[in-house]
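The complex appears here without one of its protein chains, the remainder shown in place.
By written order: A, B and C. Residues from 1 in each chain.
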Amino acid sequence: MPLTPDQEAEIAAQRAAPRPTLRAVAEGLEARLHQAVPVLDHGFVRVIDYMGDDAAIVQAARVSYGRGTRAVQDDAGLIRYLMRHWHSTPFEMCEIKLHVKLPVFVARQWIRHRTASVNEVSARYSILDREFYIPAPEHLAAQSATNAQGRGAALADAEAERVRAILRGDAERAYDHYEAMLSRDGQQGLARELARMNLPMNVYTQWYWKVDLHNLFHFLRLRADAHAQFEIRAYAEAIAGLVRDWVPLAFAAFEDYRLNAVQLSARAVAVLKRRLAGETVTFEDSGMSRGEWREFTAVWG
Amino acid sequence: MPLTPDQEAEIAAQRAAPRPTLRAVAEGLEARLHQAVPVLDHGFVRVIDYMGDDAAIVQAARVSYGRGTRAVQDDAGLIRYLMRHWHSTPFEMCEIKLHVKLPVFVARQWIRHRTASVNEVSARYSILDREFYIPAPEHLAAQSATNAQGRGAALADAEAERVRAILRGDAERAYDHYEAMLSRDGQQGLARELARMNLPMNVYTQWYWKVDLHNLFHFLRLRADAHAQFEIRAYAEAIAGLVRDWVPLAFAAFEDYRLNAVQLSARAVAVLKRRLAGETVTFEDSGMSRGEWREFTAVWG
Amino acid sequence: MPLTPDQEAEIAAQRAAPRPTLRAVAEGLEARLHQAVPVLDHGFVRVIDYMGDDAAIVQAARVSYGRGTRAVQDDAGLIRYLMRHWHSTPFEMCEIKLHVKLPVFVARQWIRHRTASVNEVSARYSILDREFYIPAPEHLAAQSATNAQGRGAALADAEAERVRAILRGDAERAYDHYEAMLSRDGQQGLARELARMNLPMNVYTQWYWKVDLHNLFHFLRLRADAHAQFEIRAYAEAIAGLVRDWVPLAFAAFEDYRLNAVQLSARAVAVLKRRLAGETVTFEDSGMSRGEWREFTAVWG
Partner (left out) sequence: MPLTPDQEAEIAAQRAAPRPTLRAVAEGLEARLHQAVPVLDHGFVRVIDYMGDDAAIVQAARVSYGRGTRAVQDDAGLIRYLMRHWHSTPFEMCEIKLHVKLPVFVARQWIRHRTASVNEVSARYSILDREFYIPAPEHLAAQSATNAQGRGAALADAEAERVRAILRGDAERAYDHYEAMLSRDGQQGLARELARMNLPMNVYTQWYWKVDLHNLFHFLRLRADAHAQFEIRAYAEAIAGLVRDWVPLAFAAFEDYRLNAVQLSARAVAVLKRRLAGETVTFEDSGMSRGEWREFTAVWG
């Protein structure tokens, strides 16, 4: 259970009192505002606030005085055009603010996306909760044999249970010691900013993360991708579901032109053109590296 | 008159239909949303959208689940603390989107603030309007004798009128030629992306500008300052008035700790301490440069 | 002639005195350092400084202690891998600083790339030179009939000459008036920060522009592209030539994976797969918009 009753009550209070606004309103996201979408064993993502909707993208691209009178169909066409031609600033005109609870090792990957604003719980100031990410057995996998930075087959049951026991045991012991070092019972009590260094990287932290839609799409393209580590992908997919409800036209264009798109190198274009002309092209004949050829044939056979 | 009746009608339509939202609402800014604040002779600033309010700053700083139950007084104290200690990320959690009409030479100064999103009317795509900034006589000033990049005394009436006549005449002629080059009447008609190069830098352009509160405060500190060129300062002051209505607590802290604050160098601190101890400190004795001493005594006598 | 004899002498002096360094040195760029590459009628690009080389990209990707002992072939393979998989930070580890002289309307497009550092000549402080971009007759084109933001056929000779006469005449008159307003002969003399607004947007300005290799590649992809306006493309191509001499391995990867690459949407992938399977796919049957189909068939027939 990621949320306590008190926290649930605070969220319910936030959802109980709609107020009038003259701003753009995205009905699809209003329906989900403030509510936590569970991720992993103790984490969540929830939307705190947003700015703009599909129409706001169009309005900015046109630098218009009002919301315009064009049909939804025109908006969809323009949004697809903007996405196809790498126009980024109209998508920057939408903004979203999320509250995320996530393990520290995921936070370390996430924070590499620099074009966003973050307020994280400070473990200099606060005492972290006793909550750790322990992967479900089916998410424990062996080192990949072919990809130096990925995972391969799932661990056998016995090994998976050994791993989970280690992770649980070390986390509990580390947290016990964290509390023992902080305690003022019969001792001075270590400063929080020092005691925290004993916690393992699967401890949960929380932050507010605010990002514009263009940079969020970039995040999703990299982190909702099959090459991303499963744990951050779980967050990316939860966020993708929220974005779909927020800006459905822009999300559809993003799926078509980014998420499910294929980038062809000049060499790959040449090979495909030869194939279309009926030629059989072999690896030796392709000008590609082994890795590139493997990736190419995974898509094109 | 910066707005046409059609534009006024579009704005009125936007203000006519409030919708319910579960997001933070800033009443002070709702009252001003969409309406144009006139700046210079043909320019304006108007708020298109915003995210967050004073409470959102506090909420982000606390990474809280709800809006909290603290008193306004506590919020003010925390906001002042955050501003005093250069915490920037809670202020980044508020965002504002403006529609601005401004002369190109002002746009060129403005755009130097890189941490913002901009959609400008494209003169490759559209034909610009025949509108130019012609300074009011009282804003025409001579080159400053002491400050290489500032203005000094106002021009005498006759010289001011000569200048205004030149600016008006050259602008009109340039625009006539712009139209003549674009015309397809009896000729092919020059491409817009080329014809625009004939326009002078006091021609008006428009853009949507979106920025977070932290970066907006930075903009205001530099551009609402007495050293900023009058024309961009006019925009900064119009925006400052909007920000005051949006986040009054944060704006008050900004005024106290940034806009009206004084930065003392280590040398200046030493001089002030000697003065407080009753010593008379002279320029020769201060360790400061001429310029620094002039700026120091302007504040401290 | 973009450079005066004094400027040429300063550049010669900079090239005359090599000094020893323990940093990475790119021989190909040392040969071109400080020298101006002419662009348009009065502009240029010249390299003032740089940091890193191809090996530095590899060294950063490996977070290595030394420069490593791997072969150039390994470096090329790793660089291609990094480019193919959108790793950006190793390319950010190289940096270049350029001195550019360019028309203001080009500068206005250029500055939209925010992830760079710029120092521009200040027309508040300095008096700009009497230099304007007047397009060569063969670069004067009519508005495109199919592309709302592009140019079409070249203008006929007579129209081109009319346009050039207008541009020259208006620029000269505007500059005469600029000088007249600045003059202190028998009058106070208008402040520079005001007088500059009379200058047209084809006046030349200058700046120092510093950018990392990742962001420079992004700039080149957009600005060395056929859709970019000819005038900024001329600068992008001059810079591309310098980058090729600086980091030849990275530039080759950039050409293959970005500049000459093709992005296929999910819909386009589906159409190509059907074609590879021998099917004839029509526009009606493609799921694409008119514009998308036009762009698709331009590449694939």
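Some notes on this structure:
We take it that a residue touches a chain if its C-beta (ideal position, glycine included) is under 8 Å from a C-beta of that chain, and two chains touch if they have at least 3 such contacts.
The shown structure was predicted, so the numbers you read here are calculated from the model rather than taken from an experiment.
Here one chain is not drawn; of A:181, A:252, A:266 or A:281, the residue touching it is A:181. Annotation: of A:38, A:66 or A:200, A:200 touches the absent chain (contact as defined above).
Touching residues on subunit B toward the chain that is not drawn are 77, 80-81, 84-86, 89, 112, 222, 227, 255-257, 260-269, 272-273, 275-276, 289, 291-292, 295, 299-301. Touching residues on subunit A toward the chain that is not drawn are 103-105, 107-108, 111-112, 114-115, 118, 122, 124-125, 133, 135, 140-144, 148-153, 155-156, 159, 162-163, 166-167, 170, 173-174, 177, 180-182, 187-194, 196-202, 229.
Considering the complete assembly, subunit C touches the hidden chain via residues 3, 6-7, 9-11, 13-15, 17-25, 30, 33-34, 48-52, 56, 59-61, 63-67, 89-90, 92-93, 95, 97, 99, 117-121, 206-208, 210, 212.
One rule holds in what follows: only the chains that are shown with their structure count from here on.
Rounded to a whole number, the gap between the C-alpha centres of subunit B and subunit C is 29 angstrom.
The geometric centre of subunit A is 33 Å away from that of subunit C, both derived from CA atoms. Mean C-alpha positions place subunit A and subunit B at a centre distance of 35 Å. Chain contacts: subunit A has residues 89 touching two or more partner chains.
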